[in-house]
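The other protein chains are all here in position, but one chain of the complex has been omitted.
This part shows chain A:
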Amino acid sequence: MILECENLSKNYGSVKALDNLTLKIESGKIVGLLGPNGHGKTTLIKTLSGLLSKDKGKVLIDGKRIGVGTKKIVSYLPERSYLSPEMKIKEVVSFFQEFYEDFDAKKADAMLGELSLDKESKLKSLSKGNREKVQLIMVMSRKAKLYLLDEPMGGVDPAARDYILKTIISNYSEDATVIISTHLIQDVEQILDEVVFLKEGKVMLHSDVDELRMEKEKSVDALFREVFSC
């Protein structure tokens, strides 16, 4: 079991962002974390990555409480970049290399090479799609046990989305788990093993994608639209 959350709660003032959330996820899976805006996706991911502290409940990653030990095995792609736009690509690479023992600079260089990006370019000079790609390459070049990707395809064109999905499929190691939070269900559906629907800070549904399609005879995307229709 790579992830265990039990009765996890987090409030922002009077708003319950996570409400007694219980969730278990096994190793070796690609999991879609789905839900409308404001239903707890980012809060959950930030809690797992150690950026937010929980108010109540239990969280274990690979059997450990959130802390230095879990940060070593969790590779996190935030929704908004924390990298300075003034940084050059090669500086980003050495930044990751310095920070993370499990970072494979050769792998990162090879992937950057395939994109034929100039390592001397600053992040701010790149297109949004290329910026996202560079950050994903950094995150996927770590040999982590749990990858947390918060909206990895937000606001990029379809070709860049394909690239991002392929990079995820080809780079996670077989015993690692990838959690992808997104609204773009149709785009990620084919690569997911499982889906988790979050509603008002609770797990509303957690299922194997193929079983769900078999049972409901519709795509996860169609089911999502039905469940969360306004």
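Descriptive notes on the structure:
The rule we apply is simple: a residue touches a chain if its C-beta (ideal position, glycine included) is under 8 Å from a C-beta of that chain, and two chains touch if they have at least 3 such contacts; residues count from 1.
Please note the rule applied: contacts and distances are computed from a predicted model.
Per the UniProt record, the chain missing from the shown structure is "GntR family transcriptional regulator", taken from the list "ABC transporter ATP-binding protein", "Heme exporter protein C", "GntR family transcriptional regulator" or "Ascorbate-specific PTS system EIIA component".
Touching the chain that is not shown, out of A:Ser14, A:Ser53, A:Ser116 or A:Ser170: A:Ser170 (per the contact rule at the top). Not every partner is drawn; the one left out touches chain A at residues 28-30, 162, 165-166, 169-170, 174, 190-193, 209-211, 213-214, 217-219, 221-222.
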